[in-house]
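One protein chain omitted, others in place.
Showing chain A:
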Amino acid sequence: MAARVRSRQALTGYVFVLPAVALFAVMGVYTVGYGLALSFARWNGFTPYWTWVGVGNYLDLIYRDPTIAPIVQGAAVRTVVVMIAQPVLTVLISFPLAVALNRITLLRAAFRTVFFLPQVTAGIALYYAWSYALQPDGSLNFILRHLGLGTIAQPQGWLGNPATALPTLIVVAVFGAVPVAMLLYLTGLQSIDQSVIDAARVDGAGGLRTMTSVVWPLLLPITGAVVVLNLRDALQGFSQTLLMTNGGPGGHTLVLGLESYNLAFFSGLKPTLGLSSALGWILFVIALLLAAVNLRALRSRA
């Protein structure tokens, strides 16, 4: 009797997961496998056959190909810059913001709602609004000139000047990353036992001292989560760059994700699809390594 119930439950279980597994097999396993295979071949998407090149694509990307390798190396440097700047700036802004939000009761819900808008609206509309603000005669330059800060204004536009384009994109990305980070910090702050803070106060620690030597260490796991989320985003994300600068001016904002996208869809008849897949797999492996490091760090702390 019990065995029959169990085998019937197992059967029902299989039936219930079947749609998810079928979709996963086609859209997940197949595409990942196809991409991996393609990363070892040369193909332009139109010829009937692939030319197998082994790890050639990977070598071409990293150092061997005289035209592609320098582009990829430049994009890698910029990606690393974003991977450093974006998490750091996000933490620097969202932590004080969460602390401030946790202090007040009046208007707290209203502020939280407003702070969160950039998260739910992240996408082309928001990027275009920023591009509009950052134009040569856009709102940001206008504001700066009227505040007497005309010397900072960018007559070429913030995204048109090669020197300011990448930093500007990073700031816009941070703007999009702050909401989730702030929310996580806020949850963390609310879970801290008030008596811990009171004890620090009794020991004579001031407000700032309590923050830096009691609250900040307690919230380190959250900082870890925020950093990892932003590292992943900075490593793989490219839609903001695609829509705001498309890698320009003159390739100064080209990042690895965007380069993989360009190799896949904007190379005309050149056989670069394998290169694109190989670059996608390099990003995949880096993401896995980051995840493993993160898991390890979390385990060692626990």
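Heads up, the rule we're going with is that a residue touches a chain if its C-beta (ideal position, glycine included) is under 8 Å from a C-beta of that chain, and two chains touch if they have at least 3 such contacts; residues count from 1.
Convention: contacts and distances are computed from a predicted model.
Taking the options "MIP18 family-like domain-containing protein", "Spermidine/putrescine import ATP-binding protein PotA", "ABC transporter domain-containing protein" or "Multiple sugar transport system permease protein" in turn, only "Multiple sugar transport system permease protein" matches the UniProt protein name of the chain that is not displayed.
Screening A:41, A:75 or A:97 against the full complex identifies A:97 as the residue touching the chain left out. Although one chain is not drawn, the whole complex shows that of A:41, A:85, A:165 or A:180 it is A:180 that touches it.
Chain A residues in contact with the hidden partner, per the touch definition given at the top, are 6, 9-14, 16-17, 19-21, 23-24, 26-28, 30-32, 34-35, 38, 45, 93, 96-97, 100-101, 103-104, 106-107, 111, 113-118, 120-126, 128-130, 132-133, 135, 137-143, 175, 180, 183-184, 187, 207, 225, 229, 235-236, 238-239, 242-243, 257, 260-261, 264-265, 273, 276-277, 280-281, 283-284, 287-288, 291.
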